[in-house]
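Only a single protein chain was left out; the remaining protein chains are all shown in position.
Our next item is chain A:
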Amino acid sequence: MDKQQIRDAYELYWLENGTRPISVFTFCKKLDISEPDFYNEYSSFEAIEKDIWLYYFNKTVDQIQNDETYKRYTVREKLLTFYFVWVQTLKEHRSYILLHKKSLINYGVMQPKPDVLENFRKAFYEYVRNLIKEGYSTHEIKERKYISDKYVHGFWVQALFVLRYWLTDTSEKFEMTDAAIEKAVNLSFKLIIENTLDSLVDFGKFLFTKK
């Protein structure tokens, strides 16, 4: 049995029972596989849960990176596309995700570390880092001392924002999430392209040195 099958079975278990299996033993019994088989793929249920989120991410990226239009997009449009497709992917698993809503929402904005998202976060950082590099070369994103390193983190916070918005969205076809994505991404690019941020920093420096 491969990872994909175990993940699917695990999601299904949650959907039917609303909770984790009592033990790996009972889970394996239900799947009719041996415990060693299970441990060959995953070390724990936590590992499956982390991998599920990584899987959503990878599926999204695979889908968009093969798209001809996507390749021609600007960085901003690429990120927009990522979010739109990501949210589409998540939709197929919405029931499973909603069962974990509490733990996903209760994290503060400044502490973006729901454990279960850890693997996804790493992959997302990697993806966004590449986008940012591309943005530098196309002059879509301005490179700034000290601050540039924080861009990645900023986009991660944005991704969490989108996720939370979508979790609580009750609009038809989640159209409000679409609007939220559009606005959030446009705002972030406004900040990192134009001089707004520079002026702000400059002003801050001024206030600081004056004293």
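The criterion applied here is as follows: contacts are C-beta pairs under 8 Å (C-beta built on N, C-alpha and C of every residue); 3 or more make two chains touch, one makes a residue touch a chain; residues count from 1.
We adopt the following convention: contacts and distances are computed from a predicted model.
J.: The chain that is not shown, which UniProt protein name from "Branched-chain amino acid ABC transporter permease", "YNCE-like beta-propeller domain-containing protein", "AarF/UbiB family protein" or "Molybdopterin-dependent oxidoreductase" does it carry?
T.: "AarF/UbiB family protein"
J.: From the listed residues A:118, A:134 or A:178, report the one that touches the chain absent from this view.
T.: The one listed residue touching the chain not shown is A:178.
J.: Of the residues A:6, A:28, A:48 or A:80, which one touches the chain left out of the display?
T.: Only one of A:6, A:28, A:48 or A:80 touches the chain omitted from view, namely A:80.
J.: Which residue numbers on chain A touch the omitted chain?
T.: 69, 73, 76-77, 80-81, 84, 88, 171, 173, 175-176, 178-179, 181-183, 185-187, 189-190
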